[in-house]
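Only a single protein chain was left out; the remaining protein chains are all shown in position.
Each chain gets a letter, A and B, in the order it is written, and its residues are counted from 1.
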Amino acid sequence: MNKILEINNLAVSFKTFFGEVEAVRDISFYVGKQETVAIVGESGCGKSVTANSIMQLLPMPPAYFKAGEIKFDGENLITKTEKEMQKVRGNRISMIFQDPMTSLNPTMKIGQQIIEGLINHQGLSREEAKKRAIEALELVSVPQPEKRIEQYPHEFSGGMRQRVMIALAMVSNPQLLIADEPTTALDVTVQAQILDLMKDIQEKLGMSIILITHDLGVVADMSDRVVVMYAGQIVEQGLTDEIFKNTSHPYTKKLLASVPSLDMNKDEALLSIDGTPPDLYIPPKGCAFYDRCDYAMKICKDHMPQFTEHSSTHISRCWLNHPMSKDAKGSEV
Amino acid sequence: MQEPLISVKNLRKFFNVGNGNKLKAVDGISFDIFHGETFGLVGESGCGKSTAGRTLTRLYDATEGEVIFNGKNIFNLSRHDMADVRKNLQMIFQDPYASLNPRMTVADIVAEPLEIHRVYKSEKEKNARVVELLELVGLNEEHAMRFPHEFSGGQRQRVGIARALALNPKFIVCDEPISALDVSIQAQVVNLLKELQDKLGLTYLFIAHDLSMVRYISDRVGVMYLGHMMELAESEELYDNPLHPYTKALLSAIPIPNPDIQRNKKRIMLDGDVPSPINPKEGCRFVDRCSYAIDKCRQVTPIFQEQEPGHYAACHRIGEI
Partner (left out) sequence: MMNNIDFKPELFEKADKSNQNADKIHRPSIKYWPDVWRRLKQNKLAMLGLTLIIVMAIMSFVGTYMSGYAYFEQHLDMTNQKPNSAFWFGSDELGRDMFTRVWFGARYSLAIGVIAALIDFLIGVIYGGVAGMASRRVDSIMMRLAEIIYSIPYLLVVILLSVVLQTEGGGSSMFVIILAMSLTGWVPMAILVRGQVLQLKETEYSLASESLGAGKGWILRKHIIPNTLGPILVNVTLTIPRAIFAEATLGFLGLGLQAPKSSLGTLANDGLAGLAVGNTYQILIPAILISLIMFSFNVLGDGLRDSLDPRLRK
């Protein structure tokens, strides 16, 4: 498998008034060519920090790389200078965000924003850049692109703006697209269109996607593999089918059980997880899910669980996988 | 036939947006809500569901139409009578980060309705009630002295619920109460709402855009689009047997967290975005995005009427599609 992106033992912390906040604690995963990897988790789990770390968009200070490497196409991005990163951003790795209104410059015409990137990164002439911009808008199904190139962001609807964001991100043929909750703010019918569009473009350009979301339905629809994060760590990762059908970690199980789906029986109870995720200002010594886990054992409190391999692609981090836990009480999960 | 708790008749709410343009947020909806039920109101942005919820509690005055509670139209009540009715019509808001005053302690926030209506004479009684309310939503006394920013989204929402319960209301409008929360916390809050409903005999109007959640919690569901009610039915019936083209498209667009089902799903794709509710044209509001539209749809607004027992819809071509 050709790995476009490889993250090894990444740790990112923030210096705050209270002390160090360990936003990301030792995570490792990879993204292959033309693969879509979904990073799932709830607020504070570190998924956005991870995404922004890849692009080095975190304000440093107060953030800093505590450990690990981010290898993109073989090179470690963490060691790159700001100038070098500018050549990567918007060019080989692109990012789209949740709220297109704040990511687009409201005082600049749409066309201008696309053209700028092309001239800077690819050294195209204005003429060529304009042509490519129109092509990009066509690619994302914006009707009448020659006309709309001259318009401002506020003249577009939410869904259209997100398409423009995607066009902006696509125009340089990036190898990797990081999409941070791209459809969360959109209506569900528009979301369906945008997801289809992303799949379409991925095929056409052979691009890899990191999809950050908390919507498990979107995950089931779009992703090849899933990384589940909790409290700054990866608790489970594997192929999408494995995660949904062969769920291992108690958190993942609870997450799946707490989402109502259209095909479930109405009388089934919706399982919720009591309490809230731990504050990463004093991260727990042992398993971060201990407080909220129904199967917590004594060892879970003080000792960080190890990863267990369920298949060559599926791993999870839980003491329940340890051979001794099945002996102790036969408490098969 | 049971007497409804709240009866909405031809409710309209328009906003003037300058230059003589009218934003018709709610343009003629009628429905009843019965004791002890949860009525779900769904739709996408601009459909008017939030405005409907707020007009129902008279946070906005209606442009036209009536909301009948306890036999009287709330828009005709005097300020004094309305204040009394308000005790029974409460609201929970969407944004738990914005609906609590950041400068007030949790205790103050929950006690506010009690103070406004001067319910308790002694501080002690009032404080006891505050603690009671906090415990009802799963928080406790030690949380009372803290400020909103110290809590998570789910906890803040619970404070909002405690506040809404302070005056023992009969009816609560839940305006997108879980949209801003994490997935596992959404379940927490929804379960809490259900529990409280059983315990205290509450009636809910549950406004949301997450159809899966609405199906789960509601007894009956209404689907709005651009200020009009397109379909209304019991929740199972609506999801199993949608009649209106918009409902069908909406349901098929929801991604299901099950890879096998999701990958093999036949999706009804709608073109374009949700249009604006400013100066809408005659005829069916859905006509521009509907794949079954005929000329009649552009000229005559379909009537919202009972198509099957308990199942209402507004479409000229029911039964043909």
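For this structure, a couple of remarks:
As a convention for this text, contacts are C-beta pairs under 8 Å (C-beta built on N, C-alpha and C of every residue); 3 or more make two chains touch, one makes a residue touch a chain.
Keep in mind that what you see is a predicted model, and the values were worked out from it rather than measured.
Among B:Ala98, B:Ile278 or B:Val300, only B:Ala98 touches the chain that is left out of the view. In the complete assembly, the contact with the undisplayed chain comes from B:Gly160, out of B:Gly160, B:Gly222, B:Pro242 or B:Pro259. Set against the missing chain, the residues B:His117, B:Lys194 or B:Lys248 yield one that touches it, B:His117. Interface note for the absent chain: among B:Leu139, B:Ala233 or B:Val287, the touching residue is B:Leu139. One chain is missing from the display, and on chain A it is touched by residues 17-18, 274-276, 279, 281-282, 290-292, 295-301, 303-304, 306, 319, 322, 324-325, 327-329, 331.
Against the chain not displayed here, chain B makes contact via residues 57, 59, 83, 86-87, 90-91, 93-95, 98-104, 112-113, 116-117, 138-140, 143, 145-147, 149-151, 155, 160, 163, 167.
FYI, only the chains that are shown with their structure count from here on.
The touching residues of chain B, when paired with chain A in their complex, are 44-45, 152-155, 182-188, 190-191, 209, 211-213, 215-216, 235-236, 239, 249-251, 253-259, 261-263, 267, 269-270, 273-274. Interface residues of chain A, counted against chain B in their complex, comprise 42-43, 157-160, 187-193, 195-196, 214-221, 240-241, 244-245, 254-256, 258-264, 266, 269-274, 276-277.
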